[in-house]
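For this view, one protein chain was removed and the others were kept in their places.
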């Protein structure tokens, strides 16, 4: 099972690399969109998790 | 045979497949829409019927959108000419098609009786009308359409839309496609519902099937006597796709049977259509919904295949300028465009079939009225 998962991850890795090399060369803005969207999602998610911990540690519960 | 000619043939075949897929999948949803007010006597029953196709109607509708897109890409001249020749009808079709998604999404989101009753009528109209126009368009094309092209390829219309809409053969074709869609919709409701919806759906599926058999037979008689079109001089299938020159066409009574006379094996297509419709009615009577659904596919293959075999290689013949009739040889995209599209289709169509089937698998099982009312996600 873990071998299967490793193989799957390896394929994803190779495809992403090929995508990065080819699209990054031909269409830099498309590449930027992919990276940018992932970044936007991660940052806004991190903001929410930060809010969770801020509220858990503060007694007065102000938002 | 040259590569370009082969590509044109492949795309003509794919066009048939799309028309069949559209008739089957969109027709099924349309049938449920048409039947909605009849199989459901109260709000709970109607919601049950809607939720049976609820998770899938949007995906099915894409067959329709894809049909338009594929004609645009693979047969740009046909797309440009047919959509504007049938302007008024196309706009009516469009109006009913854009009402449907809204009806699905909005109907059950407010409680007012008037609100829901209005949307139920929208379902009836937007289920019946598109299927009627879909069939009627085939009728019109078989009879020929009045248009010609200017020197730069600008198209000009020669007769008004009233002459297309109202004649017995066209109405017959429209009703034929409606009855197939009612059959398919009824069968889908049978598969995923329980009584009382099940029993009513079964009755309507039977009626739809029987009506389709009769209309198919009468339509066949019409076609055999109609003034069809034939090429009077051989054309080069690999010619540049331009309807302005390169072919000679005559309009002769009974010409649509020409292909059947040359290749008797083609008679298998109408036979397949008949056999599947009869078998379908029997399967519905025997309470075998699953078999009836797949046999419905056969009916569509038989019907569209029969028309396609009769018309080949014509796509949309012109009555006023027969030499400019659109055929699969003169109205396709460039060889490069067709090859690109083919590669893309070969990658994505199998993928689409896989994930669509998976979605049906995930949402499988009977839909019960009691579950619908307590589920805030349902339609």
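Labels for the chains are A and B, by order of writing; each one numbers its residues from 1.
Throughout what follows, a contact is a pair of C-beta atoms (placed from the backbone, for glycine too) under 8 Å apart; a residue touches a chain by one contact, two chains touch by 3 or more.
In this section, contacts and distances are computed from a predicted model.
Taken from the listed names "ABC transporter substrate-binding protein", "Heme exporter protein A", "Nitrogenase molybdenum-iron protein beta chain" or "Cytochrome bd ubiquinol oxidase subunit I", the protein name that UniProt assigns to the chain not shown is "Cytochrome bd ubiquinol oxidase subunit I". Taking the full assembly into account, the omitted chain touches A, B. Note that of B:37, B:56, B:116 or B:227, the residue touching the chain absent from this view is B:56. Residue-wise, the contact with the chain that is not shown comes from B:336, picked out of B:121, B:267, B:294 or B:336. Looking at chain B, the residues touching the absent chain are 54-59, 61-62, 65-66, 68-70, 72-74, 76-77, 79-84, 87-88, 90-91, 94-95, 97-102, 104-106, 109-110, 150-157, 240-242, 244, 333-334, 336-337, 340-341, 344-345, 348-349, 352, 355-356, 359, 362-363, 376-378.
Listed for chain A, the residues touching the missing chain in the whole complex are 26-30, 32-33, 36-37, 39-41, 43-45, 47-52, 54-56, 58, 61-63.
In the analysis below, only the chains that are shown with their structure count from here on.
Each chain gets a centre from the mean of its Cα atoms; for chain A and chain B, those two points are 43 Å apart.
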